[in-house]
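All protein chains of the complex are present and in place, except for one that has been dropped.
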Amino acid sequence: MATVALDHVTYIYGAGTPYEIKALDDVSLTVKSGTITGIIGHTGSGKSTMVQLLNGLEKPLSGKILLDGEDIWAKPKEMQKIRFRVGLVMQYPEYQLFEETVRADIAFGPKNMGLSDEEIEARVKDAAAFVGLDETLLNVSPFDLSGGQKRRAAIAGVMAMRPEVLVLDEPAAGLDPRGRDGILAGIRNYAAATGSTVIVVSHSMEDMAAFCDEIIVLAHAKVFLSGTRDEVFSHADALSSVGLDVPQITHLMSALRRRGLDVPEGIYTVEAAKEALRPLLE
Amino acid sequence: MKNIAFGQYYPARSPLHALDARMKVILAILYIVCTFLCKNVFCFGALLASALLLVLCSRVPLRIILRSLRPVLFILLFTAVLNVFLTGGETELFGFWRLHVYVEGVYHAAFMMVRIVVLILTTSLFLTYTTTPIALTDAIESLLTPLRWLHVPVHEFAMMMTIALRFIPTLTEETYKIMSAQKARGVDFSHGGLIRRARALIPILIPLVVSSFRRADELAMAMECRCYRGGKGRTKMTVPHLHVYDLFALLLVVAFGAGIVWLNRQGYGYTMPR
Partner (left out) sequence: MKKMENRTNPENFIHAADLRCSYRDENGNRQEILHGVSFDVARGEYVAILGHNGSGKSTLAKLINGILEPDGGTLVVAGKDLASPDVTDDDIYELRRQVGMVFQNPDNQLVATLVEEDVAFGPENLGVPTAEIRQRVDAALATVGMTDYARHEPHRLSGGQKQRVAIAGILAMEPSCMILDEATAMLDPAGRREVLSTVERLNREKGITLITITHYMNEAAHADRVIVLNDGKILLEGTPAEVFAEPEKLMAAGLDVPQCTALVHGLRASGAALEGEPVTIEECADLICRAWEEKRHGDRRA
């Protein structure tokens, strides 16, 4: 388990060019150890930048990225070790597959860590099990897999490195509901089995509402809201005001309040809505 | 990686931007000829002055133009040093050890530098800073059209050029993304010997090739769906017309060339050998 924190981090894209964009502006936050934390924000809110900062792919212009209280840029030469501790799954990770077999591709990260063959094999199997990839598929070429399977294989490739912090950028983008549910379940399996901290970046409020313990909302390069998901979703109107899509059910509750029904704020699941409405209708 | 400043279109309204792209290709070629016609100090002076005049006319900031010269700075200095020391002559300026510097050498080095600078300056001014890549492609296609009679697939080449131009930024971005993803899996691009570094490229190149093929496939399908059937029966949204203005520019450059030839005859100081 490890704690990740940002300490007054500022990052500017294309600093010094006409296309200069401030992606993060003096952001400080702490991701609680052992939780599944969602980072939500619309395109351009700085969330993808944050992902790349967390494992040292980009360097903040100012401020520190802290892993268990230590600045990850304290020893830039040992960045590779940091990257093994903070695993990153980029957007559309299936495009990173390259080995001849799925097994070899999942083993690629652990191999770079210099692990023994037995250890690698065990990790490959575990990782495949987390994401629900059948063992018979380990021997086929990753390019023969279906879209959803490719995504699973790619995520397993990072899980096999057993990072203490697993960061995923839009892990379910473009997948159909079945594929999405499979991926999210796989991430949950990994978190449960290893106790790792998981950070998921997404713009899908409905997915995050069903999936995360904690939520951090980014808007205009700053932290807009953060807290448990109940706390964050109780500010539905504020979320809408920064262009985020709150779950449909939250919209419905607002619409009902406008019509005079006495329903509480902060409802984001169908179950909670049912509980709130039942006494009014029965 | 993300900063491909060399040869990028600079949007502005200027006499140079207004010229027909085909004419600019012709003018660029004529200018190249001119730089090679120059032999003496008058010519090179006139050449440099004309190039600076073109820069002014283009309304492209000098700062941006100088940036495009930066990559060739080393070559420029290297040829200058070679020319200074290796050109023989009669009037020795100074010498030490086995190296001798002659006045002729200094002239020669200066001329070569002016020639290279003007060459880069004018071609990039005519062809990239003031001409969009697509206009340039169209111009080349249009100028090469006569070759169609020789069954040269001119349209197909132009289309390939356009698509390449369109996809360079996309693929650059993709390369960067794949590199980041593999770095996150522990690939190290900056350490180790040549073989290790070359091996580190495999996890980049394979996904890139696979994705390029997929893109090519999808693009081909999208093009067919938009009724693309090659160059046959195709029309153009922008059909360039030559204006009096373009012909005037041509006249000006031809006159300039004639002027250079005339100046060459005015023997003064060092003259470059044939």
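Letters A and B mark the chains in the order given here, with residues in each chain numbered from 1 onward.
We take it that contacts are C-beta pairs under 8 Å (C-beta built on N, C-alpha and C of every residue); 3 or more make two chains touch, one makes a residue touch a chain.
Note that the structure is predicted; figures quoted are calculated from it, not measured.
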Worksheet item: Shown chains touched by the missing chain?
Response: A, B
Discussion item. Tell me which of B:L99, B:L205, B:L219 or B:V254 is the one touching the absent chain.
Written reply: B:L219
Worksheet item: From the list A:A104, A:A122 or A:A173, which touches the chain that is not on show?
Response: A:A173
Discussion item. If the hidden chain were put back, which residues of chain A would touch it?
Written reply: 42-43, 146-148, 173-179, 203-204, 206, 243-245, 247-249, 251-252, 255-256, 258-261, 270, 273-274, 277-278, 280-282
Item to complete: Would you write out the residues of chain B that touch the absent chain, in ascending order?
Response: 11, 132-134, 162-163, 165-166, 169-170, 173, 214-215, 218-219, 221-229, 233-239
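One rule holds for everything that comes next: only the chains that are shown with their structure count from here on.
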Discussion item. Roughly how far is chain A from chain B, centre to centre by C-alpha average, rounded to an integer in Å?
Written reply: 45
Discussion item. Applying the document's contact rule, which stretches of chain B touch chain A when the two form their complex?
Written reply: 2-3, 174, 177-178, 180-188, 202-203, 206-207, 210-211
Worksheet item: For the complex, which residues does chain A have touching chain B?
Response: 14, 17, 52, 55, 57, 80, 83-84, 87-91, 93, 95-98, 108-109, 112-113, 143, 157-158, 161
